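All protein chains but one are shown at their positions in the complex.
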Amino acid sequence: MALTRRRFVGIASLTAAGSAASVGALNRLERVMARRGEWYDRTEERVPSICQLCPGGCGLSVRVVDGIPVKVEGNPIHPVNQGRLCPRGLAGLQSLYDPDRLVSPAKRVGDRGSGEWEKISWDEALEILAARLGSLRDAETPHSLAVMGGEYRGITHRLWDRFATAFGTPNYMRMRTLAPEKPSPVAAMMHGEQRPITYDLAEASFVLSFGCSWLEGWRSPVNQMMAYGEMRAGRNGGRAEIVHVEPRMSISAASADLWLPVRPGTEGVLALGLAHLILRERLFDEDFIDNNVLGFEGWTGSDGRRHPGYREMVLEEYTPVRVSEITGVRAETIVSVARRFALKRPAIALDEDRSALHGHDLFTRMAIHSLNVLVGSIGAVGGVLPGNQSLPLDDWPNLELDETSRRGLSIRRLDGAGSGERFLDDEVPRGIAEAVLDENAAPIEVLILHRANPLYGRADKELFRRALEQVPMVVSLSTVTDETSRYADLILPEHHFLERWQDDEVTFLAGFTAFSIGRPTVGPLYDTRLGGEVVFSLARKIGGRVAAAFPWKSYEECLKNTCHGLFRSGRGYVVSSPSDEMLRQVLQRQGYRAPEFDSYSEFWDAISSSGAWWERFEPYERTLHSFNTPSGRLELIPQLLNRRLEEAASQQVSGETSVGEEKGKLLMALGVAPDADLSLYPRLLVASADATEDDDSYPFLLKTYELLTIGQGIGANLPWLQENIAVHVDGAWDSWVEIHPDTAHALAIRDGAMVVVESAAGELTLRARLNSGTRPEVIAIPVGQGHSAGGRWARDRGVDPSDLVTSKKAAGEGLGFGEPTRVRIRQG
Amino acid sequence: MKAIGISRAARRGCAAGLLLVSGCWQGSTTQPIQFNHLLHMEEVGLECTDCHRYVKRAEFAGRPTVDICAECHEELLTDSAQEAILVEYIQADEAIPWERLYEVPDHVYYSHRRHVAVAKIDCDVCHGKIGRSDRPPQRPLQRLTMDFCLVCHEQQGASTDCNACHR
Amino acid sequence: MMDRDILHEEDGVLLAPIVTTQRNFYYTVAVLLALVLWGAAAYITQWRMGLGVTGLNQPVSWGFYITNFVFFIGISHAGTLISAILRICNAEWRRPITRMAEVITVMVLAIGAANILVDLGRPDRMLNIIKFGRYQSPLLWDATSISAYFTASTVYLWLPMIPDIAILRDTVGKRMRWFYEILALGWTGSKRQMAVLERGIGIMTILVVPIAVSVHTVVSFVFSMTLQPMWHSTIFGPYFVVGAIFSGIAALIIAMLIIRKVFHLEGYLKPVHFYHLGTLLLVMSLLWFYFTFAEYLTGFYGSEPEEMKVFWSKFTGHYAPYFWGMVVCNFVIPLIALSYRKNHVLARTFIASATICIGMWLERFIIVVPTLANPRLEYGPGSYLPTWVEWGETAGCFGLFILFYVLFTKLFPIISIWEIREGRERSVALVVERVQDYLPDSANGENAADAVQTTEQSDDEPAHSDPVLPEPGSRAEKLITFFQYFVPVSFTFAIFGLIYWIISLIFLARRLDDVPSASIGISFVAIPVFLTMLGVMWYVFFGIMRNQEEQADPAGPATSTEVAEGVAR
Partner (left out) sequence: MTRWGMVIDLDRCTGCQSCVIACKAENNIPFVGAEQARMGRDINWMEIISEIHYEGDEVKRRFIPRPCFHCESAPCTKVCPVHATYLTDDGLVAQIFHRCIGCRFCMAACPYTAKYFNWSYYQIPDQMTLGRNPDVSVRPAGVVEKCTFCHHRQLKARDRAAAEGRQMMPEEFVTACQESCPSAAILFGDLDDPDSEVAKAAHSPRAFRMLEELGTHPKVFYLKEEENIDG
């Protein structure tokens, strides 16, 4: 019976779709669906996987019943999350069964953005793309291919990087916001660190967070929440104290012991105000500073000028009364927080957050980080730890480039990263868009987007839209029809993360590094392919040296080869049950290491069924003596910054301007007045903060924030998350603007009323929610809604606050130089 | 939305109607192969658990897969037409679409292991004399109603708490 | 036709609606049917799509249906209770009122109970209440109490109607005769039958009062047995009973006024009746206000935060318009309208009654919804906006009620003819006698005795003689006798069914170790009550049937003219 039906469906879809490939897709889902209706046997297994809904890197354990995933849970032995999971991860199952997923490759037949497609086969699709790419190489212009990647890391990134290099384009870039595996600019400048510094939150006694929503979205939220639980449990040193500084009461602020609603943009001033007290009361770690820090005391330069040091500057300028005036925090509070911060060590001041703090972002962050330095938390247990060692993964065979590629690679990147005003950035996605629209720049012929969606949630999305219209061929490799896919000429549907082999490198958490592996939990439901394997097939179709660069048959094989290094290195362990783990620790402490696997295949079986390999670091000994800075010390006046500044300035110099003038301009761009060398201290201008009060036409400041549920929009098509979008306001399936009750009262706005929020860039109509957890002059709108594509539940729901953002320099990208947006509200 | 509402209402109406018309009507089941339980048990000497392998180990009894059949029926053993159908399935390595005969609703938690391995209840008690049938019955030999369960539970002193079986 | 003639005789006007049909009747029925159809459409939609089509939601899980349930059950107190009280009190002005009141009870009770069924999410599992009912739940107390009240008031409606049905049997044309014949049970109006009937009515009168009180008390228990703020109150029982009588009287007055107007019964329903009922209404209004005041004052004085959330939402919050509307409708307007009734008695009573009906509905609403909308934990207030489905079903309920009423007036006299007659013949003397009983003995005593004598003499002859029965032994006669027996037999089965059900539920409660609460008490009491009712039923039935046989020979066939003569006397 079922057989004939199945056959019938097959035939029906054959005639309907007219393509053998799509029949396979329908057939497969149909088969899985039919199984559910049948008599089935409930055999159950657990398959390890990795959550891809944020860069946190949580290990998943997927409950698979009769070959069908029925629940996503945390992997209990995974070091990142130890069986715990955040709501978004738990809802990941719904994204697998999302009815609006891309089901087969397609090519555009209507106008750009019209969303009219024709289904084609994979062969056909890859042929079209490969032919186009081949012609680029034939024309000796491989650099006119640009590849833009979204949220992924590990082997996929290496594959694209390798592809771009082998192909010969310098224009491979990632569109991410403060990727956790990258060092923060502050660490890069002050520590000379090339790896992300980590925060030993679980062991800390005091956490002072400056707008860092560490319980909602930063780095690995689940891991941080676990640390939060530890901090609350009253460990040896008693219950840790948490103070949160932010104009809006985020979830992190609500969970803290004290919320300091600071005026927007004055976080750095507050940090220096706290530093002032620590210095004045001599509560800082003198030993650490004497031995490891440069720039604390003043010095006389080579030109004979006297330069005041950090201490002098802070003591002079940031008195509690003045800081209190600027920040709006009471002086007594500043005094008491400063004392507790300095005395309850180990203490951590968290500066990193995805969103920019203000125009003078870099210096704000430096000011905040200087607090860590003052109390000697650098390298201390429960403090700020330097970067973890990198993973012992196998290198891939050396790339042999042909002449075309070499020539292509020698051409300067189109986004201008690393020079001019972008001298601090590695990659500037908007630079590509600008280059496309700039008639003088070299043209982009083909743009491949892998999980990147520049047309949503960015202040510069309009720029991208115009740019995409100019690019002759846009290819989107993605699982869902996002906004950008609508503009693509070719759609290559990717496996959902539960359908594919996965890998992930976790190097940004304190105390350990891990390499996670995820197995497919279910065969692909549709006619999709694994992103990495698309690269392989593409390279193979292009042929030549490009094809030779990818000797692997499948992604699995590539992964297996790459992991070999983990086995060979003799370091770390495959994760296992807590009792085994305990035994290992005992042995390790005594200096033993028991080899657990005889062969690599055994190792591979173990890692792919348990989900991860990890390496623990023993509690960090304070043995820090060298930093990778010019002086070898931790620099409060980062010479690296000065050096980069000068390099960039000298590149900019043209006939009429001097290096000094150019340097001044760049400093202006960093939000600092170009007055002499003092500017390289974590010193802040406070004028911009005061100017906010009397702006009549746009009296309010807009604060956008991420929700733990839908994040930057990735969870927007998951009904569970939409329905439980937030706990602090009633906002299911919608967007809202949070307004302080006093403000709302003055504007005669009632809770739940529709209001219009207007900025110089545009206006949005949305529901008002009164919330006393915000400063009166600040209004807050969550990001993640307001999609124009991306599935039935995401589309046309709520608003995207990036429509209001006036600073077109996208906030939260590289160094976020985003100026805050000023808005006004009226009743809708 | 509307259509579904109607069909649901209709289904409910039909169910109520049927219930009134005949209290014990259950529909009939036709199996893809006219399997002879009696032959396998009497002449071949198999036990229930030889083919329904999970009976003592899991919640479900286990629908015999082709692999199990293939252990004996790699090739035709007899000239039975039914066996020929089976061999076709085996050679195509395709699952035999057995129809389910005994079924409890999805709001009931039933575990074979609990009843067979722990409580040592014979298969016959719930499945009737299916082992002695020479062709697949069209209707369950024993109607599995809640009263049927409860009577036995009360006799055996097993839990009669609703929550013990309902989920 | 001969039955037309009767219209011109005394009390003929009472039979007019039955004998003649005016065009307005059809219009009314059409309009009401439209309402009922709207309700039916709403319910069909709800059955198909689930309760999602209503405006009910998470905290506000009860709305219009429960409000209607309480309201209609409240209205039901109009009837049987009031008529019983008036009967017990020997209030002679009751005579034209009782029937109207009793009819309201029977119909409205059914509609009220149906509202609970409408409210069910799974009406297809309705029988679970009977199969697996649990006496711990106040809902089951309701079921018991309401079924007792329903049977009692049906009996109580029917018994006093028997003589009137007999009149109809003898006057109305052939088409409907079988119907009246069955229901009249061969009533001849003999003295013996009269005695039996009056005794039956007497017992029912007593029985019905506690049942009626229990019904609304138990309805209030649905709310007061929970721990919810502003529900969990000890005075809810009497408060609801008072409210029920209050709204019942108001509904009764409206019905009386409309009937008086439509059927031209000015001669029967005189301003004095309204004056008396108005006084009663005023008293109830004050009593209602007293209870409301006490209820809210205690809540306010105690100031429990959760209680105050509900309190303020009623006083100043979202529900303030309904709350204050209720106070105005139930207290302010009636007080003004009824305090001064020198002229425009009818208009004033009507205004008061109409506002009270609205006000009492609001009161039920204000009891049900705000408590649910303000949950104890901080979820934020819930809201409730009924949809067309709830409006439809509410309209349907009212439509159905009025439709039933209209149809009833089409089938039976809405004013008890024999009681009116009896009043005319006997009550003056009885009242005189009674009043004299109260007074110190005097020489006038004999006069009164004379008066009694005369009435008794006139009562010697049956009020109306034997009906035109079908040929004895004919098939039709046998069939009618069969159906006559069928009535009490089916009633017996129903009663024993109920008793069996109650007993099995008590055993179930024992098995489940349920709280041995008032529930068991209620159920225990219910059994003798039901048995008493059964006894009354059989007593009256046999009394009438036996007497009919005895009288079959001596009394010759009676004609309507004889009846008319009787009436004339």
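We call the chains A, B and C, going by the order they appear; numbering starts again at 1 in every chain.
To be clear about the criterion, a contact is a pair of C-beta atoms (placed from the backbone, for glycine too) under 8 Å apart; a residue touches a chain by one contact, two chains touch by 3 or more.
Please read all numbers here as calculations on a predicted model, not as lab measurements.
Q: Can you list the shown chains that the hidden chain touches?
A: Within the full complex, the chain not displayed touches A, B, C.
Q: Can you say which of A:E203, A:E241, A:E662 or A:E706 touches the chain missing from this structure?
A: Reading the full complex, the residue touching the unseen chain is A:E241.
Q: Among A:H564, A:H728 or A:R822, single out the residue that touches the unshown chain.
A: Per the contact definition at the top, the residue touching the missing chain is A:H728.
Q: Just to verify: which one of B:R100, B:R139 or B:H166 makes contact with the chain not shown?
A: Answer from the full complex: B:H166 touches the omitted chain.
Q: Which of these, C:V19, C:L33 or C:L120, touches the one chain of the complex that we don't see?
A: Residue touching the absent chain, from the options given: C:L120.
Q: At which residues does subunit C meet the chain that is not included here?
A: Output for subunit C: 49-53, 55-62, 116, 119-122, 125-126, 128-129, 132-134, 136-140, 143, 222, 225-228, 372, 375-379, 382-383, 512, 515.
Q: By the contact definition given up top, give the residues of subunit B that touch the hidden chain.
A: 1, 4-5, 8, 57, 59, 105-107, 109, 111, 113-114, 117-118, 161-164, 166-167
Q: List the subunit A residues touching the unshown chain?
A: 29, 32-33, 36, 42, 65, 68-74, 81, 83-87, 90-91, 93-94, 96-99, 215-216, 221-222, 225-226, 228-229, 232-234, 238-239, 241, 249, 251-252, 254-255, 257-259, 340, 525, 708-709, 719-724, 727-728, 732-734, 772-773, 797
Definition applied: only the chains that are shown with their structure count from here on.
Q: With centres defined as the mean C-alpha position, give me the subunit A-subunit C separation in Å.
A: Chain centroid spacing, subunit A to subunit C, equals 72 Å.
Q: Taking each chain's centre as its mean C-alpha position, how far apart are subunit B and subunit C in Å?
A: Comparing mean C-alpha positions, subunit C is 56 Å from subunit B.
Q: Which stretch or stretches of subunit A touch subunit B in the complex?
A: Those in contact with subunit B are residues 1-3, 38-39, 41-42.
Q: Under the touch definition given earlier, write down the residues of subunit B that touch subunit A in their complex.
A: 32, 54, 58-60, 62-63, 94, 97-100
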